[in-house]
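Presenting chain A:
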Amino acid sequence: LTGCASSSKVTNDVSSEQKTETTDTQKDDNAKEETSNGTARTLEQIKESGEIVIGVFSDKKPFGYVDENGEYQGYDVYLGNRIAKDLGVEVEYVPVEAASRVEYLVTAKVDIILANFTVTKERAEQVDFALPYMKVALGIVSPDSALITDASQLNGKTLIVSKGTTAETYFTENYPEVELLKFDQYSEAYNALLDGRGDALSTDNTEVLAWALENDGFSVGVDALGNIDTIAPAVQKGNTELLEWINNEIVSLADESFFHKDYVETLAPVYGDAADPESLVVEGGVIEQ
Partner candidate 1 sequence: MKNDEKILEIKHLKKKYDDTVILNDININIYKGEVVVVLGPSGCGKSTLLRCINGLETIQEGGIYLNGEKISNQDKKMHFVRQKIGMVFQSYDLFPHLTIVENILLGPIKAQGRDKKDATQEAEKLLERVGLLDKRNSYPRQLSGGQKQRVAIVRALCMHPQVMLFDEITAALDPEMVREVLDVMLELAKEGGTMVIVTHEMQFARAIADRIIFLDQSRIIEESTPQEFFENPKTSRAKQFLNVFDFEVVKHSDSNK
Partner candidate 2 sequence: MQDLGIRVLFEGKNLIRLLGGLWVTLRISLLSAAISIVLGILLGMVMNRKNPITRAITRVYLEFIRIMPQLVLLFLVYFGLTKAFGINLTGETAAVIVFSIWGTAEMGDLVRGALQSIPKHQYESGKAIGLTQLQIYCYIIIPQTIRRLLPLAINLITRMIKTTSLIVLIGVVEMVKVGQQIIEANRLTVPSASLWVYAFIFFLYFIVCYPISRLSACLEKRWKN
């Protein structure tokens, strides 16, 4: 809850401050140079160009991934498609890496990041977050033979995480005693757990719950660790117009329960009964605990 509150505050502060600063000359420059320098495109420029560039994961099923036909799919992509449709433009997805999502925005390689981007203080110093569209808590999965039921049990043990995820940040800050084994890919992390390279694995609880169902001998001993974090779209710092537009969009999408639909389409087939949509979906940017 606190994480959400602080982040949205930061967002609001920034937007009110910088609203007036986008001048006409800047716009013209940008229009000419497209994305060749470090400043993001304005809403207008995006509409003009007829295409929006969104950074998503290409290997984090079911949030953002590429299916066997080479199409982008997932919970994040579902939203991305809708944003493009409502803007009346085409969408181009750019695959991003967990560790470099901030860089993509800072250097204006994309207009929006929709890559399961957890809202944190450090990140909010670098980018502007819009309203959240999802919430998560961390879960810890471990072998039944040595089930971890409390995070403190991990002290001195090896915990497997994926790079750039909330779990990495959370354990680095709160449990410095825990040895972290970090991988670029989720599947690598899971494989490492299967191969016994660590004592447990931590990531979003929905994710571990679903995985534990598929893999005998492993259970989720901790299913809601730490604060509930929110996940939100992000834009480059100071790109207020775009940010406002996204916020409005998220609010208005609540009317049609868009994110519940999204859940049914993308997450339910993967997670099945393991997760409850209400523990995950956020409508209209409002967290109701």
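Selection rule: all candidates are chains of the complex that A comes from, given by their letters.
Here are some notes:
FYI, a residue touches a chain if its C-beta (ideal position, glycine included) is under 8 Å from a C-beta of that chain, and two chains touch if they have at least 3 such contacts; residues count from 1.
A quick note: this is a predicted structure, and the numbers were derived from the prediction, not measured.
Between chain A and the candidates 1 or 2, a touch occurs in this complex only for 2. Put simply, chain A touches candidate 2 in their complex at residues 35-38, 58-61, 65-70, 95-97, 100, 103, 106-109, 184-188, 190-191, 194, 210-211, 214-215, 270.
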